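Removed from the display is one protein chain of the complex; every other protein chain stays in position.
Showing chain A:
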């Protein structure tokens, strides 16, 4: 009896040891990191590179709602999301963005942080994986620098994470350190980049554009202007680059704009392969689905501020980039109806976009506000548009050139550049260049392209009051480190004022 107990116990012990043998976990879906490194197919490096770029798109990036782009536009004086009764209140998030009263825990701020960083992560992995492919490493370092430029612009102090970083909770670097990192990354690698007009990848010219943007805003970023360096970078593009203004302004924003002579660096959005450009959904009225025969119902959100809309001359060709007035179905004659609107909408059930917005909240009329029509909305479009989104555009370079001339005390020298842009828009040339008229011109030209917040800060107008927005504190020039990030990394330093 005792023996049998003993046997059972011993047997049990043997079994307990047996069970602790390691089990191999097979991967049937996807590949492992080892597979990726051991025997890579020839196309892999190029596919991974384009994949890293593709992470610039989607989830609230340029042209999408609820992240990076929303905070560049809604915090500016060009676009707002009026709250339409129950719709678009969203916990007050967008009203706070408009009024510069955002909170540290406003969840969508996280996208402003994570979109650049996710690209940075992909570039770091690629630099790790192909340390010897010089051109690729150089290009990835420049792409990484672009990510840090956006982070510097939005947050100031951020941690510099590079391919060798292992600290999971790195402390914030100072804006000066981030600035220097971006500058060095580009200066050291710019010559490795192609001079071909690649558009969807960074090249020698667009690397200079990053540098130009960095220097142009140097006073904001590090308190020290670098107009000379900015102008040098700009001149490389203007004097040696392959770009020119497209005769038709709207060609740059058309559904098929991949061959624009003016667009320098674009996000190649694609309804099927690279989604995230949702501007039609974001700005159009629910019923506008019938105007464009859209696959999905739009959300009736983004609208231009009336004052901004009115800043265009009536004969400004670019003013056609707004949707205003009565709206019709695809046939162009049947008026759009909204059977479920509010009591008190002066236009009744027919949908008429008015430049005037009665109030920001709580009961903006559902038809109020000029809509963003600058980008072509193709008939039958899916919610993800096919238009490529321009990040860098030659018109911007010209306006930047005008600006550095002005800043360097030579407004007359800047006039020809700004007037190239005005001429294309069909408006009379400026006879003199001032800070005010240049900022306004930048606004009209660059509307809805994601640069307005940065421009307003550089022109020291970000804190000024405008429609439904009181004057705001200088601390608001930088967003707070989002709550999620502070929680994930307690070594980050929160920005002043939050």
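In the analysis below, contacts are C-beta pairs under 8 Å (C-beta built on N, C-alpha and C of every residue); 3 or more make two chains touch, one makes a residue touch a chain; residues count from 1.
The working rule: contacts and distances are computed from a predicted model.
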Name under which UniProt lists the unshown chain, selected from "Branched-chain amino acid transport system permease protein LivM", "Iron complex outermembrane recepter protein", "NADH-quinone oxidoreductase subunit H" or "STAS domain-containing protein": "Iron complex outermembrane recepter protein"
Sole residue of A:85, A:416 or A:463 that reaches the chain not shown, by the stated touch rule: A:85
Residue among A:32, A:176, A:244 or A:473 touching the omitted chain: A:32
Absent-chain contact - pick from A:153, A:231 or A:384: A:384
Candidate in contact with the missing chain, chosen from A:294, A:352 or A:368: A:294
On chain A, residues whose C-beta touches the chain left out of the figure: 1-2, 4-5, 8, 11-12, 15-16, 18-33, 35-36, 43-44, 46-48, 50-51, 54-55, 57, 66, 83-93, 103-108, 113-114, 116-118, 120-122, 124-125, 128, 159, 161, 165-170, 258, 268, 271-275, 286-287, 289, 293-297, 300, 336-343, 348-349, 361-363, 366, 382-384, 484-485, 487-490
